[in-house]
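With one protein chain removed, the remaining protein chains of the complex are shown where they sit.
Labels run A and B following the written order; every chain starts at residue 1.
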Amino acid sequence: MTHNIQIRESGADGQRPLLEIKDLAITFRTSHGDVDAVRNANFTVMPGETVAIVGESGSGKSTSALAAIGLLAGNGRVSSGQIIFDGEDITHVSEKRMIELRGNSIGMVPQDPMSNLNPVWKIGFQVKETLKANGLPSGPKDVAKVLAEAGLPDAERRAKQFPHEFSGGMRQRALIAIGLSCQPRLLIADEPTSALDVTVQRQILDHLDRMTTELGTAVLLITHDLGLAAERAQKVVVMYKGQVVESGPSLELLRNPQHPYTKRLVSAAPSLSSRRIQVAKEVGVEPVDLLAPTEVVHEKGKPDEVLKIENLKKVFKLRSGFGRSTDFTAVDDVSFTVKRGTTTAIVGESGSGKSTVAQMVLNLLQPTSGKIIFDGVDTSTLNAKELFKFRRRVQPIFQDPYGSLDPMYNIYRTIEEPLRTHKVGDKASREKKVRELLDQVSLPQSAMTRYPNELSGGQRQRVAIARALALDPEVIICDEAVSALDVLVQDQVLNLLANLQSDLGLTYLFITHDLAVVRQIADEVCVMERGKLVETGTTDSVFENPRRDYTRKLLDAIPGATLLLPPEVA
Amino acid sequence: MTPENNIPNMNETPRPQTIPHFVAPLDETPLQATDKVDEGAAPSSLWKEAWRNLRRQPLFILSAFLILVVVLVALFPGLFSPLNPADDKCLLENSNGPAAAGHPLGFTQLGCDVYARVIYGTQNSVTVGVFTTLAVVLFGGAIGALAGYYGGWVDAVLARISDIFFALPMILGAIVVMQLPMFRSSRTAWTLVVILALFGWPQVARITRGAVIEVRNADFITSARSLGVSRFRALLRHVIPNAMAPVIVVATISLGTFIAAESTLSFLGIGLPPSAMSWGNDIQSAQASLRSNPWPLLWPSFALILTVLSFMMLGDALRDALDPKARKR
Partner (left out) sequence: MVSYILKRFLQLIPVFLGATFLVYFLVFSLPGDPIAALFGEKPVNPAVAAQLRAQYHLDQPFFIQYLLYLKSIFTFDLGQDFSGRPIAAVLGEIFPVTARLAIMALVFEAVFGVLFGLFAGLRKGKFFDGTVLVASLIVIGIPIFVLGFLMQFFIGVQLKWAKPTVGAGAPFEDLILPALVLGLVSFAYVLRLTRTSVIENMNADYVRTATAKGLSRSRVVTVHILRNSLIPVVTFLGADLGSLMGGAIVTEGIFNVPGVGNRLYRAVLSGEGPTVVSIVTLLVLVYCISNLVVDLLYAWLDPRIRYDS
């Protein structure tokens, strides 16, 4: 069944919606009983329109959209409500009809490009079977055409390759090609760029926009980023715990959010915060969202520069069979300083070497050359005993909340471990200290006896912060510490970190790929690309006057960069 | 009232539509505090949750019960069989006789009581099974953990060594060793334990190695190291407790396998000596009279199957309960 409808006219009053979700409720059968993932969801998508569904994890945004294409997990079912596609009620439609609709009426672009392509079949094969299954011509030329339209250069050669030979961005283009190959009327894009590098995200989204505009495809864009949603969609639907709490024109939602949850999202979304800060600075108003202190902490007798990195270099030897090895320079001649009491951010995409720098500062990895000078002392000159003492003063917080705490230790033991390892105090004083730390990170005392598997991601990160503070360190290295958290939780943790910094005079080395977060919390920025430091400076100067193209690319990649927002929106 | 659209790449045709602004009523959509800790529930670690899962599985309940029975019989055979086979006079006139008073399972070809032999045979089988498993877990587990954790040439050497032992299947290797002149005359359950452990350790080593490799790169290990915990201490305190789950599963299943192996070797005549109580021996000697009276062969077979099965079932139940996919929230 091929449809060759060019929808150019759109939105005139009286036109039938393409997709209508009416009072939809979706329930999942789990070992703990029935769980309502979606309760009473309502939204519509007009032909050719782009609608964004925004929410945190557990909001039901993906579930509602996937229900439209009949892809609920095995234990899920639509318990009430309707899904109407172009006038047809497809809520409980037969599998045969659903298969007919998939591909040429409703398409999908999923989130993670690595796991969504079958690793054992060639890309061309996976495109070909889509075309064939939907009754379209599927010869090599047709396959190549589809891939080329999605922006893959040298499409004929690429079609003969396997997914693992493609980069992340290319894989996502392949998935977009597959999703749009049969020219569906509705495309469901489930966080299509969340798993990609920042600079690639904008390219992919721009391309997706171009293609869907040309084809007149309506897009249901699922995202957690309100800034992105407002930028790409005319209509935004906000979901919270399975319900639609607010929906409306995107800009109006940002400027005039009504529901308290939307208000929270608007104030917490990093892309919007960073935009507001920029606007405030341009206008000359004090920005509300700024979390960075501007004072350097001066301690008597100690240098202002608590951390000084000089010409740091790290070369890895990659073995490629039979004793041959190639050199991979992960960090190439990086130098910067960090002043006491401030936050310095290291920004870069994957492969930039930023995490490697962090590991070297923590003395978990030996540099190939260069110096790390902590408080005036070169760390490579420390003997074992001094190194042990050094470790008390520099502590890490890692990215993955689900991997950063030992599942076998309860929270008390986890936070106590630093104290025990360094033989600080006796059992009673350690317990007192753990209680204090829990207070500092706003966790209840009862959390002490709990285990990591009972806590959420944000709570685990707070435990990680408490543990990092246990030995009263001076410097904390946050390696993408908030990247894996939901927006509101991320905001909470960033605020916590900022408060702790001003209370305790901490210095942060903040590693991240998200420049929007940098705008909020960092005083100084170091931009890294492929191992090299391409730009440093204060956050203000880097944001206002980026000197390098790469920095400009990163800045442009912040979603919502071009939205007009008055600074008072909070 | 159309909002200013400064958004790039939107549809060219300007929409004269009005997108309605919908707000859900607050009482239908109450807000909760962001990321609150649920203070109500009792604390539960992963093991507690696994135990809760386990308790509900019928497979676990059944196998636990069976194992309990088997262990009791092995430890206190006298409680279950008043007659000790060592004292059995084995009158030939009872040869292949049917069940009689005080002899519920009948007689063997030599006139000995089948029931007593089955009960007392439990001891050797369970001893061999339990101690071989212990040896294999300690030795194989240590080797696998070291190989997986330190990697590099340690791993390469240990991997080759375990490959060498893998090339010799357990029964085959045991056969070759057991026939050696020094073992021909004196064989006890402990001999079997050593021999079976010698060829059974690579299996556990491989599983342990895999589990350790999965855990060693976790952030909590790096964070322990950045505290100053030594590499070796991190292995003991953090890596091994987290790598134990699959090892426990394979150990339980191996227990069953070792019991079966002991019987197989005894059946082949190179396991426990004929004087020892062993199901394998009994099955072997009942072979000849299979056609006239299958029961002296069938009863020890059932006992053997039931014992081995109970450990396999337990292993299965454990594997389901400790499934890592069920752990991730």
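Keep in mind that, in the parts below, a contact is a pair of C-beta atoms (placed from the backbone, for glycine too) under 8 Å apart; a residue touches a chain by one contact, two chains touch by 3 or more.
Note that the structure is a prediction, hence the values are computed from the model and not measured.
K.L.:
Out of B:A142, B:I171, B:I213 or B:I248, which residue would touch the omitted chain in the full complex?
P.N.:
Within the whole complex, the residue contacting the unshown chain is B:I171.
K.L.:
Can you tell me which of A:T27, A:S64, A:T91 or A:N116 touches the chain that was removed from the display?
P.N.:
Considering the complete complex, A:N116 is the one touching the chain left out.
K.L.:
Can you name the residues of chain B that touch the chain not displayed here?
P.N.:
With respect to the unshown chain, the touching residues of chain B are 160-161, 163-169, 171-172, 175-177, 179-182, 256, 260, 263-264, 267-270, 283, 287, 290-291, 294, 297, 301, 304-305, 308-309, 312-313, 316.
K.L.:
Could you list which residues of chain A touch the chain missing from the display?
P.N.:
Listed in rising order, the touching residues are 69, 71, 73-74, 95, 99-104, 107-108, 110, 112, 115-121, 129-130, 133-134, 162, 164-165, 175, 178-179, 182, 320-322.
In this text, only the chains that are shown with their structure count from here on.
K.L.:
Just curious, how far off is chain B from chain A if you go by their C-alpha centres, in Å?
P.N.:
The answer is 41 Å.
K.L.:
Quick check: in the complex, which residue numbers of chain A touch chain B?
P.N.:
8-13, 40, 42, 46, 48-50, 206, 209-210, 213, 230-232, 234-235, 240-241, 243-253, 258-261, 264, 362-364, 387-388, 391-392, 395-396, 398-400, 402-408, 410, 417-418, 421-422, 443-444, 446-447, 449-451, 453-456, 458-459, 464, 467, 488-489, 492, 562-564
K.L.:
Using the touch definition from the top, list the residues of chain B that touch chain A in their complex.
P.N.:
3-13, 15-17, 19-24, 26, 28-29, 31-32, 34-35, 37-39, 41, 43-46, 49, 218-220, 222-229, 238, 241-242, 327-329
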